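Okay, so here's the structure we're looking at.
Omission of a single protein chain aside, the complex is shown with its protein chains in their original locations.
Just so it is clear, A and B label the chains in written order, and each chain counts residues from 1 on its own.
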Amino acid sequence: MMAYIVRRILYAIPILIGVNLITFTLFFIVNSPDDMARMHLGVKRVTPEAIEQWKVEHGYNKPTLYNASAQGFSRFTDTIFFEKSVKLFQFDFGSSDSGRDIGYDISQRMWPSLAIALPVLLVGLAVNITFALLIAFFRATYIDFWGVVICVVMMSISALFYIIGGQYLVGKLLHLVPISGYDTSLGAVKFLILPVIIGVIGGIGAGTRWYRTLFLEEINRDYVRTARAKGLSEQWVLFGHVFKNALIPILTGVVAVLPLLFMGSLITESFFGIPGLGSYTIDAINNQDFAIVRSMVFLGSVLYIIGLIMTDISYTIVDPRVRLS
Amino acid sequence: MIEPVILWTDALIFLLVLLIAGFALYARRKEHLRAPWQEIARSRVGMGALVVLSVYVAIGLLDSLHYRPQVAQEGQAETAEVLSLFDKLVTPLRVRQEKTYSAPLATHQYAKENIELADGSMVRDYPRLKHAGAHLENPQEEWLQDILWLIAKGLVEGLIFWLLCSALLIYWSARRSDGSFRQKFAAIRRSDTTLPWKSLLFTSGVLTLVGFVAAELSLHYHLLGTDKVGEDVLYQALKSIRTGLVIGTLTTMVMLPAAILLGIMAGYFRGWVDDVIQYTYTTLNSIPGVLLIAAAILMMQIYMSNHEEEFTSLTQRADLRLLFLCMILGVTSWTGLCRLLRGETFKLRELEYVQASLAFGVGHFKIIGRHILPNVLHIVLITLVLDFSGLVLAEAVLSYVNIGVDPTMNSWGNMINGARLEMAREPIVWWSLAAALVFMFTLVLAANLFSDVVRDAFDPRLRTTR
Partner (left out) sequence: MAVFLEMRLEINRSVLLSLCALLLMPGCDGTPWNSPYSKESEEQQILYSSFSERPKHLDPARSYNENEALFIQQIYEPPLQYHFLKRPYELIPLTTVEMPRVTYLDRDGNPLSGDYSVTDIAFSDYLIRIQPGIQYQPHPLFSRDAGGTYHYHQLSEDMLDGIHTLADFTQTGTRELTAADYVYQIKRMAFPRFHCPITSVLGEYIVGFENLIDEFEEVDAKLKQETGEERPYLDLRPYQLEGVEVLDRYTYRIRINGKYPQFLYWMAMPFFAPMPWEADRFYAQAGLWKRNIKLDWYPVGTGPFMLSENNPNLRMVLERNPYFHGEAYPTEGEAGDAEQGFLKDAGAPLPLIDRAVYSLEKENIPYWNKFLQGYYDASGISSDSFDQAVQFGGQGEVSLTEGMRERGIQLNATVKPTISYFGFNMRDPVVGGDSKRARLLRRAISIASDYEEYISIFANGRGLVAHSPIPPGIFGHGEGEAEINPYVYRIEKGKAVRRSIDEAKALLEQAGYADGKDPQTGKPLLLYFDVYATGPDSRAVMNWWRKQFSKLGIQLVVRNTDYNRFQEKMRKGTSQMYIWGWNADYPDPENFLFLLYGPNSKVDVEGENSSNYANAEYDQLFNRMKHMDNTPERQAIIDRMVEILRRDAPWIWGYFPKAFTLHHEWLHNVKPTLMVRNKLKYRRVDPQLRNTRQLEWNPPIVWPVVLILALVLLSLIPAVRMFRHRERSAAR
């Protein structure tokens, strides 16, 4: 087990290097360091000297990938790519191009993101499973039919509609919650109600339908038929056996997305003015703050890989037949 | 003289049409591919959805036949550089522009303006629209009557048209099966046919009626109102269909060769080939999609501004950006298909007849071509259909954060993006947003229903992998 995990982690390193290389290439084709300097120094009266100075200060004065003027190994190490990447691997995100410490900002902005994503996930899970169980219980009746129809209709509606409509109705017409904003500590609750509800509603369609198929799959198994033949009541079969067994794919699916919750939701956060990592990323893209984008991509990839490993491990925990090799 | 223009996406769309036609011919001869299609053809929901989809596709295809209009008639340069056949068909919608917002079916502008009266004095009032209800002397009184009359007219015309078409179809189908019209009609009434005729006729009937009413109303009013610069919203929503379809289909198509090739190679050759391919797609997959798209779109813009001479026409630029968006969306989404194909090939390779061919020394590529590829085609098809609706929805979200299609291109995402400022107006300007959402919803709903049917028909087992 331990050996497996260690191997997986080691395997992650070349992937992360690849990720870095890709983002790096993309960004430097887009933005020359000169552009970045100009962007951050402002619009009015920028002198070439100031640009040079900025580049030196932020470590952008070296060749990007290959240093022809250096000797030996330092042809590759004395470059922007190498110097910036090495720090990332030590999780030292450094300071953003506008001069703020990225690690500090991420640690601050992580919590609002989680405050939205976690309730959406948990409440959504509860709601979707309940609906799916209901529909599965009444399978092959008109409740099943209309349930699925409603699910398909709901998943055909753009997420933007849920957000725009919800904000307009609840915030503007009904005056029930603040339209947007955020607060620290418990004061945040009233700001979170609306985005969480919208997030949950937006996910009902796809989620319920997916869990329904899982339950139906399970219901058609032999053991269920045996249980029923033994005279167990339908409720007992459904909740006792089907639910328990269908939980395995559900939970492993959840484990895979858990780490990514930190990354936040781009659209929701910018709509509701929540200072999370999602809006952090969008702002960084708009401001062309390369350091932040690079850090967020790196963080995202790390979390994704953690998710993969966790899924594998959770498989072995819930299903002993699966062996990790 | 008409000078045809073939944009990149046009070419790819027609290539796709050719491919689908080719696949249909191929499938006709193969039992294992024909059977599922017959099952789909028997499904009521599937056929209903297909009718809706084909209307969208027809509009999309008409909108993909581009030509350069003749310029400088009566000293006016065309504001559009390239027109499509569809534009030509709906010329009234395209050219009848107002000054600014007007509500659906309105006769007056949405906002007040300073109007100079005949005596030179100024009043601030709602001005009459130039092209909506212009035939009315006294809009306040005649408006409702006129609208109702137009709706009735449209309904009657639509009904006649639909009855004629249906009768012709039934007659044709009866002739083909050597029966009489009466027999066929009776069979349809009893739902005693292989094809779900009732659902086909019902859906097309509804669409015909809606179409005719819309056409009648659009000739005299702006059915869905006008936007900020007075362009007809219905026209925009219809033009957006092509964008939605292109994103939905070409995205999967452009990456298809890579996904199939790599997926099968990884599953077939295993070893280091598998390692390299797995490494590639895990790496690509682990980059947050939005960031990759944002970076790529920025890059595209820079390439364009550095090579301006190649992109003189705005339409071309927008088109290339669309294609590029398809490609980059493809890069973020092909990995799923690749992984599925890899797994399936893994299994297929172990089958006895494949092993046997290997033992006989049949070449690898021959085996892949003969045994593996035909047996994974259904997975490719299902992925194509299933991804479609998700991609259409994704376009809207991406355009909303300004990393989607070109801002000059008609798309539902751009319409919604533009509408976000309109929501703050009072009275609220809801029609752009509503039109985009309804058109998008119809397409996505039809696609979702259709894809369900396709998936069930082709591979009930795959249900669990989604």
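Assume contacts are C-beta pairs under 8 Å (C-beta built on N, C-alpha and C of every residue); 3 or more make two chains touch, one makes a residue touch a chain.
As the structure is a prediction and not an experimental result, all values here were calculated from the model.
Only one of A:Thr25, A:Thr64, A:Ser85 or A:Gln108 touches the absent chain when the whole complex is considered: A:Gln108.
If you put the hidden chain back, the residue from A:Phe82, A:Phe271 or A:Tyr315 that touches it is A:Phe271. The missing chain, though absent from the display, is touched by one residue of A:Leu134, A:Val153 or A:Leu247; that residue is A:Leu134. Contact with the chain that does not appear here is found for just one residue of A:Phe27, A:Tyr162 or A:Tyr182, A:Tyr182. Listed by residue number, the positions of subunit B touching the unshown chain are 71-72, 75-79, 81, 99-100, 111-114, 121-124, 227-229, 231, 298, 301-302, 304-305, 308, 312-314, 317, 402, 406-408, 414, 417-426. Along subunit A, the points of touch with the absent chain fall at residues 31, 35, 38-50, 53-54, 57, 98-101, 104-105, 108-109, 134, 137-138, 141, 143, 167, 169, 171-187, 189-191, 233-234, 270-273, 275, 279-280, 283, 288.
The rule is simple: only the chains that are shown with their structure count from here on.
Computed from the mean C-alpha positions, the centre of subunit A lies at a distance of 29 Å from the centre of subunit B. Taken together, the subunit B residues at the contact with subunit A in this complex read 279, 282-288, 290-292, 294-296, 298-299, 302, 389, 393, 396-397, 400-401, 403, 416, 420, 423, 433, 437, 440-441, 444-445, 448-449, 452, 463-464, 466.
Residues of subunit A touching subunit B in their complex: 14-15, 18-19, 22-23, 26-27, 29-31, 152-153, 155-161, 164, 168, 210, 213-214, 217, 263, 266-267, 270, 281-282, 285, 293, 296-297, 300-301, 304-305, 308.
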